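All protein chains but one are shown in place.
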Amino acid sequence: MYEREKDLVDAFIRGQVDRRGLIKGLGALGLTAAMGGTLLAMAQSRAMAADFDWQAHKGKSLKLLLNKHPYADAMIANLQAFKDLTGMEVTYDVFPEDVYFDKVTAALSSGSSEYDAFMTGAYMTWTYGPAGWTEDLNQWIKDPAKTSPTYAWDDVLEGVRKSCAWNGQPGGTLGSDDAKQWCIPWGFEQNNITYNKEMFDKVGVQPPKDLDDLVAVAAKLTKDVGNNVYGVGVRGSRSWATIHPGFLSAYANFGQKDLNVTDGKLSAAMNTAESKAFHAKWVEMIQNSGPKDWSTYTWYQVGTDLGAGASAMIFDADILGYFQNGGTKEAGKLAFHGFKANPAAEAPTPNIWIWSLAMSSFAKDKDATWYFLQWASSVEHAIFGATKHDFVNPVRNAVWKDEMFVEKLKKYPGYFEMFTASAPGASIKFTAQPLFFDLTTEWAATLQKMVAKQVPVDEGLDQLAQSIDGQLKDAGLG
Amino acid sequence: MTAAATARARPSGFRISKRVLPYVLSLPALLVCIGILIPFLTAAWYSLHRYRLSQPWGYKFIWFDNYAAFFTDPKFWNTLQISLTYAATTVVLELLLGLGIALLLQKRTTLNNFISIMLLLPLMTAPALAALMWKLMTNPGFGILSYLAGLIGLHDFRWASSPSTALFTVVLVDIWVYTPFIMILLLAGLRSLPTQPFEAAALDGVPRTFVFFRITLPMLTPYILTATLFRLLDSIQQFDIIYAMTQGGPGDTLTVFQVEAYLNFFQSTNVGRSAALMIILWAITYFLSNIFIKNWLRLRERARGNG
């Protein structure tokens, strides 16, 4: 059955028919888009199988530890394709995001061999890697016997790929030549501005050009939109999660750093004059135009407020804005904007969060596990996830050239432009080191004290730097 | 007295020596729990080490350095102070409120019984989920409580997000969840008190406040102690409510023991410091409960002697 359809899809895979031709052709054959997708996945499996022995681990089984996330949902929806391709069995445990990393830490720190691969963020691998819980994936990526010739590792965005590689030396440059690939990037978030176009039009403001403009626009929105709408949503809870999105993206755009690295020794770098000026503006922005209960704001509150029309814009993950543009009160009114905080900077330089896949060092069969990681991070799966599900932002260049995906993004005004403008400068802006969570939690607590006017900005940053230096020394890093 | 009574008994059927019987009865319970001693000792052992999972090369036995470091660490003293404040505030308020409600519901009527069961509902709500809902209800935009506060003129009340009201807010949630626990224990106590002393006092026309302070309260003391003990042990270890509502913030306002230890363990993976913090917390609870139990036994002995 479906012989003609199969031929057509195979022609597409071989590059003889372009995507539009494929869609048209399938439409002419009376196929719905969903069925076309299934056929596409099947054909992709056949194409992948053509020049690589995907059946080498047939009959083996794997267990995954997954976070409840659209990326995981997209993978699960396509998992049958992997099973068909390899003849392997895959089971998985999905845990809520709220407790996900507690579960990962507990499983890995106790040396549990229950899970072969798991989802992680790049920051977490700065703990997991040195602790000896995850494998350096270069061993497999660079081995042609174990990795399909069509895998196209170079197709993964460079800044993102390098951000997941670290040599394990405190302060070591991400993606250096001796770096270990602790995890494979899967999907990532750039921190930019998502704004409510209707509210912007009502007040007559444009998306902000730089930090000063952001402070001013946010204040005007707070004053003029009415109905208690506030200007700009950013996270504020006492956690690393407050530092890494908009805050660090803007901070890095001014060329500011978290730590100095000299001769392998680390020291705090957040008490420079430029940093103090930046912090002062940021704090002022929150005090004047942020959410009233900012210090409890996590990803969820920032997103919820935007979707429910309580805030006029957010400076946070682009995909947070993306999710809020459907199924919410303000759905369809949101637009996206690549934001460059420093007027002197050439382009946005967002800090990024990368949902990645890592291999547990306690995995029972590592070669077999690699087959899964390889498949899940392949172009083929990325296209499936990005076009059929919410696998945004995919880390592969090929997907961003995919017509169906670009077409789908048209419902999200400015998203594609925002992405292309900031992707070249997108990477992790933190210094990789084992005290990442200590440092960022204390940084967030200091911001909270500044916003609550418990401590002046200058003094707060000096205290923070002093405390960080002390902790670095204690840990033998400073 | 009771032991002597049983000792005189002549049991038939299968015989277990009277000396052995109590051990036979209590040992299974002990054995089941004793397993936990091994992980406990392991954790105590960890606390004597420099032990960061992210720096395995630094693993080293350092005697009591983790503990010694606390003495000069202002963060630790802040943690100690806020934990004790939190525990004392919640327990005292819940005790007063719980006692008040128990007195209101003392009479055995169908309505009172029904209300007392319904008041247990907050206790049946998992604290982590309850806190999530309270966070929504205190949101300045969507929150019903913020809205109601606005109606009575509190327009800018910041609940958990301001350093000046964060403690109040989490204590409020704690009171909401756990007062029913104290209430139900005290209600049971009140209803089981003998009636004669009260009847006699009423006949003599003794003032009600005098009756309450000189008869009711002393007779209720064993119940109050038990309720306080269990509540105090839980309260000083509070985690769910505080973490879900503020993550220990704003600033360092609410970094109680369990929040600090949780962050140290799960985020910083500083096992040594986390274990040392927990051992100190354990020592505090051990000390407090020892005092309570001694008094409890003494009070019970006295009550029995009088009765």
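Note that the chains are named A and B in the order they appear, and that numbering of residues resets to 1 at the start of each chain.
Please note the rule applied: contacts are C-beta pairs under 8 Å (C-beta built on N, C-alpha and C of every residue); 3 or more make two chains touch, one makes a residue touch a chain.
Note that in this section contacts and distances are computed from a predicted model.
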Among "2-oxoglutarate synthase", "Cytochrome B oxidoreductase", "V/A-type H+-transporting ATPase subunit D" or "Carbohydrate ABC transporter permease", go ahead and choose the protein name stored in UniProt for the chain not displayed. "Carbohydrate ABC transporter permease"
Quick one: which of B:Y147, B:F168 or B:F213 touches the chain that's been left out? B:Y147
For the chain left off this view, which of B:A68, B:L120, B:L154 or B:L217 is in contact with it? B:L120
Residue of B:Q55, B:T90, B:S161 or B:Q237 touching the missing chain in the full complex: B:Q237
Residues of chain A in contact with the chain not shown: 68-70, 73, 76, 93-99, 102-103, 106, 109-112, 114, 227-228, 299-300, 303-304, 307-310, 323-324, 326-329, 331, 389-390
Logged for chain B, residues touching the omitted partner chain are 2-3, 5-6, 8-14, 16, 18-19, 21-23, 25-26, 28-30, 32-33, 35-36, 38-40, 42-43, 46, 100-101, 104-105, 113-130, 132-134, 136-137, 141-144, 147, 176, 179-181, 184-185, 187-189, 191-194, 198, 202, 219, 222-223, 226, 230, 233, 237, 239, 257-258, 261-262, 265, 271, 274-275, 278-279, 281-282, 285-286, 289-290, 293, 297, 300, 303-304, 306-307
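Methods note: only the chains that are shown with their structure count from here on.
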Between chain A and chain B, centroid-to-centroid distance (C-alpha), Å: 41
In the complex of these two chains, what residues of chain B are touching chain A? 52-56, 58, 135, 138-142, 156, 158-163, 245-252, 263, 266-270
In the complex, chain A touches chain B at residues 101-102, 105, 109, 126-127, 130-132, 228, 237-240, 291-296, 301, 305, 308, 310, 434-435, 437-438, 441, 444-446, 448-449, 451-452, 454, 475-476
